[in-house]
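In this view, the complex is presented without one of its protein chains, the others remaining in place.
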Amino acid sequence: MRPGSRFHKKRSVKSGLPPGSLVHIGDASNKAVQISVIGYAPDEIEEHQFEQIDQYLDNPCNSPVVWVNVEGVHDVELIRALGEKHTFHPLVLEDIVNTVQRPKIEDYGGYLFIVLKMLRPTEEGGFSSEQISFILGADYLFTFQEGITGDAFDSVRDRIRSSKGKIRGMGVDYLAYALIDAIVDGYFTVLEGFGERMVDVEEDLTLTPDQSSLHLLIGMKKEIIYLRKAVWPLREAISFLERGDSDLLQDATRVYFRDVYDHTVQVIDTVETYRDLLSGMLDLYLSSISNRTNEVMKFLTVIGTIFMPLTFLVGVYGMNFKFFPELEWKYGYFLLWGVMVAVALQMVSYFRKKRWL
Amino acid sequence: MRPGSRFHKKRSVKSGLPPGSLVHIGDASNKAVQISVIGYAPDEIEEHQFEQIDQYLDNPCNSPVVWVNVEGVHDVELIRALGEKHTFHPLVLEDIVNTVQRPKIEDYGGYLFIVLKMLRPTEEGGFSSEQISFILGADYLFTFQEGITGDAFDSVRDRIRSSKGKIRGMGVDYLAYALIDAIVDGYFTVLEGFGERMVDVEEDLTLTPDQSSLHLLIGMKKEIIYLRKAVWPLREAISFLERGDSDLLQDATRVYFRDVYDHTVQVIDTVETYRDLLSGMLDLYLSSISNRTNEVMKFLTVIGTIFMPLTFLVGVYGMNFKFFPELEWKYGYFLLWGVMVAVALQMVSYFRKKRWL
Amino acid sequence: MRPGSRFHKKRSVKSGLPPGSLVHIGDASNKAVQISVIGYAPDEIEEHQFEQIDQYLDNPCNSPVVWVNVEGVHDVELIRALGEKHTFHPLVLEDIVNTVQRPKIEDYGGYLFIVLKMLRPTEEGGFSSEQISFILGADYLFTFQEGITGDAFDSVRDRIRSSKGKIRGMGVDYLAYALIDAIVDGYFTVLEGFGERMVDVEEDLTLTPDQSSLHLLIGMKKEIIYLRKAVWPLREAISFLERGDSDLLQDATRVYFRDVYDHTVQVIDTVETYRDLLSGMLDLYLSSISNRTNEVMKFLTVIGTIFMPLTFLVGVYGMNFKFFPELEWKYGYFLLWGVMVAVALQMVSYFRKKRWL
Amino acid sequence: MRPGSRFHKKRSVKSGLPPGSLVHIGDASNKAVQISVIGYAPDEIEEHQFEQIDQYLDNPCNSPVVWVNVEGVHDVELIRALGEKHTFHPLVLEDIVNTVQRPKIEDYGGYLFIVLKMLRPTEEGGFSSEQISFILGADYLFTFQEGITGDAFDSVRDRIRSSKGKIRGMGVDYLAYALIDAIVDGYFTVLEGFGERMVDVEEDLTLTPDQSSLHLLIGMKKEIIYLRKAVWPLREAISFLERGDSDLLQDATRVYFRDVYDHTVQVIDTVETYRDLLSGMLDLYLSSISNRTNEVMKFLTVIGTIFMPLTFLVGVYGMNFKFFPELEWKYGYFLLWGVMVAVALQMVSYFRKKRWL
Partner (left out) sequence: MRPGSRFHKKRSVKSGLPPGSLVHIGDASNKAVQISVIGYAPDEIEEHQFEQIDQYLDNPCNSPVVWVNVEGVHDVELIRALGEKHTFHPLVLEDIVNTVQRPKIEDYGGYLFIVLKMLRPTEEGGFSSEQISFILGADYLFTFQEGITGDAFDSVRDRIRSSKGKIRGMGVDYLAYALIDAIVDGYFTVLEGFGERMVDVEEDLTLTPDQSSLHLLIGMKKEIIYLRKAVWPLREAISFLERGDSDLLQDATRVYFRDVYDHTVQVIDTVETYRDLLSGMLDLYLSSISNRTNEVMKFLTVIGTIFMPLTFLVGVYGMNFKFFPELEWKYGYFLLWGVMVAVALQMVSYFRKKRWL
């Protein structure tokens, strides 16, 4: 994971441009943009699917609740046309196409602008991040997805179609809640996968503390740093919705935003806990290495200490002095063996006592 | 302890479901759910025990104070029926059966919803955690236990039955206080056990600093991380009760909630202190290992340094040069021994001076 | 120091008891409880000393300012009788006999309840802690000491008797100030002793960094953890008195409480500074050990590196090959010595250059 | 990078001078000061360029919006003359020429005084910092640059000249926004470069963990410390503008300041993330070194352990005892080789089992 690459997807290309300049910053996509419109009331529902902005502009939807989902934000002309039609502020449009925003909520009077990050587990075990923008008006909701990792809102769409739960009977703010809730639910899935990988890495570290498991661990520490960066601002943004400071949020919906706020706090808690656990795992790794060095050291010392005196002794009797009484003794050789065995045993018992063996 | 397993008891099964969907998340149980009803006034008391929700619905209790305790939250149909009967909010019911909530308090107007974690020491020396939910109305209190580790409220029940203390003369908020106090008291028991285990591990680390005591220590660090996660939100929740912001809380009871708040702060203090102490123990362990490596090192150096020159010397006189004057000397051999003993003593005294011996 | 023992003096014996149950938690004492009553006005003073609660009840004191000091809180019946006589809240009495409270202040309307910890240096160099409770009414002050380490208030008593300073002319809140000031002054004494021990340990660590000084250091880190736990809540409690939120506190006394608050902040500052210094000392210790290992290592390397080639050389000329020209040379032996000395000098100068010698 | 040099560009030369003394603190410059004046309205624009303060004073500009940019603050007489002409407070002038200010905003009633730091990537890979001061009045804006690294405001000047965007139709506060936005955009460029260097250093550390990559890493940690010092106060300053507390800020501009505030928060987030990542890299480096030491250690142990017993054995048979049965055996020599090979293989397989080979 390249630390630089995640943040600055060429953000610097915008340097010097006036505010409101629409420049797409993010992963380039060739897919056509999909505009899907769902309008509904407790007892009616209509759905449309467009690929061209003109089709969309020509087919206004007059249901009490209108949800326009745009999949793909790389077509800046489409976003501009849509923004002009509904007179959204240029800064809002700029933030939609710039996919390196941090999660936030902004009150523009007639509508709320919300930016969130959707997390999805990837096949390799990590996770990818996609920016979702919301424009929540009195009777409409626009959602903008990057469209890289597939649509996240199918379950909500199904609930609308099948009129499951109370979603058809509630306003557009409840719809926003349902979608945000779906996004935050995805965080739990990512964290579950993360937790499972942590267990694997920990076992690895305990059994075979080598460089490769260390790199896995360091990689997970980096991921948790990014996760923190993604979830902390979320708390502030959703807390705004929970307080219900805007007229666009009905009292009946507030209790639901409190619920999703609660989930957010739980996500943050878990991220912080994982961070602490990863720090503990690094400590464990380092002390394992220290331990191992110590153990190897002791082995070397024991071997060296046993054989050095013995080698000295045999060296003594390899000398060529003319006058060397012991060499003449009949059982000198066997006596020496006896001495050497005694010395060796002595030292082994000393090391046993010192717990080096 | 698997870090993942404690948190995400398959929380992800809920992804995509509408809010208020009742899905039991937690340890599965086969035991039948027990509903026990106690109604009382200063001079009267009635008790009922049901296993079926119908029995319960057919036998309403009309005492001034009614306490309904539900042991077991895995039977979602029972919870749903009970919730519909008393018109509790669907989100409340959802949180009751989802046992991975963090401690919190929520004001639903007509009633307060409180979630706490009850801690119980386990036989292996750790602790288990069980979720207890409270619904506190004007004249009733519902408590929901997971029912895994046995009933926690016997002492309070006894006080009601025997009319000990002032509990019979006070309202339902005092009953809630008594139950919460019993839960917080359990925290002290868990912390006492934890403290005793810490002392054992510390002695272990000081006497024999090996991998196994390190693993014990790392395990306790993990436990304290979970404990922190459980007790910090408790403070906030009980602080709400202490401030007495709700009409459901009488002024006379406030002083008791202040008392339990005080205990909570003390629990948090102790947890933080234990955390600091555990960090200190890890430092101690690591420096013990460093020390030991250093000590072994010095031993090796001393042995090597004494025998290397001596071995060199005996090697010299083992050479086969034709012209080798010393070998011809009569007392050459004994002279060499003298030299070697002198060299060895010299070095030993040098090491003594350097404090390596 | 056993971490568990300091906190949970069998606090768990209270589990399951109703609030207001008087159970003494603390060090058992056999001494008889002493009740001493001092009543005074600017120009009068009366003193009484009782050992029985009945004597006390039979001899009411009617001075404008009445100070009742109870030394020993293990006689719960006495405390209960006293509490009933003056209608103190049961929770107050419970906290008085439970000596594991954290410092706090509570406003009970007619009186303030204050719990503090008094610190006393012990002979072994550490410190002991004793709980002091205050009940401050409009014209009376009750103080409860554990009575383990002797009376702390003699200096204040002397000032009352000799009418030194303005104490006789001020109200009961000034008396409370004088006593709290005496307690906080004791903190400075403890910290002075602590600071002196720190200097000793530091010198120890610098001169002879071994296990024993490390254990001293770790022990002091533990002590400072307990000190922090004792002094941080103090700040909050005394800040209440400084703000003067209660009618029981006169404006003229506020400036004195500001003074004692100031001292408290200074105590906390010092504790935090000591904590930082202790961390620095651990760093110093660890780098000393690292340094020493490094130094020993270099010595071993130098010895090994000098003698290994030499030993190899003498080994060469100890071989028994039939055809071995050098052995026949007349000055072969002396030549070899020349070569070996040259090699050794070469290596020594190399190590000098590398700063290993 | 010398830690001292960045901060105290001889700040102490000012000790003892009265407030408002104009002393230039910063890098000396020989370039002539450039004063450029741009006045504009939606449909008109005038530009002037002066090198002498008299020329400037003689040519007042009467456009609705006047922007005076001063490049070079080392000519204190010029600054003083300009300040006197427009009656700016002496402290403002003092801060303009003292280029070691921290970012701040100060409300002087009739005008706002803003100090920011502009960051520019340097060719060697680091970044340089230049102080930019703003004086924002009702219809004029003064900007003061140090003029070391070239003009930063060209893009804004182009937008004014070409009437691109809405800048010509807005007030002087929008102009201030546009310039501040250009500065904050520069931060992203610096951070991008920083991120890329981090990736390089990390690869370096992983592949060849030596002193030189460590020094790079330590150097980057220092840079991030300076970056933090530069960006944290920025947040506070721009938050003032976002709140719009001054009459000089129009409501329509507030949303733009919110946007630049948002960017600032993002910059701080990124700086904090980089800091965490750098800490992780140091951990990685240290454990790589530990690992390597461990690996080398194991190699030494293996070699030593294999050859020590063998050398001992050949020493035994080099002894000169008169009575030495094995030496007489016909196949003694070959037998010994067999024994030695067996011992060596045995040990190799033991080390394999222990994972030391």
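Side notes on the structure shown:
Order of writing sets the chain letters: A, B, C and D. Residues in each chain are counted from 1.
Keep this in mind: a contact is a pair of C-beta atoms (placed from the backbone, for glycine too) under 8 Å apart; a residue touches a chain by one contact, two chains touch by 3 or more.
Model, not experiment: these values are computed from the prediction.
The missing chain, though absent from the display, is touched by one residue of C:167, C:214 or C:336; that residue is C:167.
Considering the whole complex, the residue from C:27, C:44, C:84 or C:196 that touches the absent chain is C:196.
Checked against the full complex, the candidates D:201, D:214, D:248 or D:347 give a single residue touching the omitted chain, namely D:214. Mapped onto chain C, contacts with the missing chain fall at residues 154-155, 159, 164-167, 177-178, 181-182, 185-186, 188-189, 191-192, 195-196, 198-199, 202, 206, 255-256, 258-259, 262, 265-266, 269-270, 273-274, 276-277, 280, 283-284, 286-288, 290-291, 293-294, 297-298, 300-301, 304-305, 308-309, 311-312, 315-316, 318-325, 355-356. The chain not shown here touches chain D at positions 2-5, 7-8, 11-12, 14-21, 89, 91, 100-102, 104, 106, 108, 208, 210-211, 214-215, 218, 221-222, 225-226, 229, 233, 282, 285-286, 289-290, 292-293, 296-297, 299-300, 303-304, 307-308, 310-311, 314-315, 317-320, 324, 326-333, 336.
We take it that only the chains that are shown with their structure count from here on.
Common neighbours of chain A and chain D, by the contact definition above: there are none. Annotation: the chain B:chain C pair of sequence copies touches via predominantly different residues, less than half of the used numbers being shared. These two copies of the sequence, chain A and chain C, are related by a rotation of 145 degrees on CA atoms, to the nearest 5.
Computed from the mean C-alpha positions, the centre of chain B lies at a distance of 26 Å from the centre of chain C. Averaged C-alpha coordinates put the centre of chain B at 42 Å from the centre of chain D. For chain D, the set of residues touching two or more other chains reads 318.
A linear topology is adopted by the chain contact network, the touching chains following one after another without closure. Of all possible chain pairs, the ones that touch are A-B, A-D, B-C.
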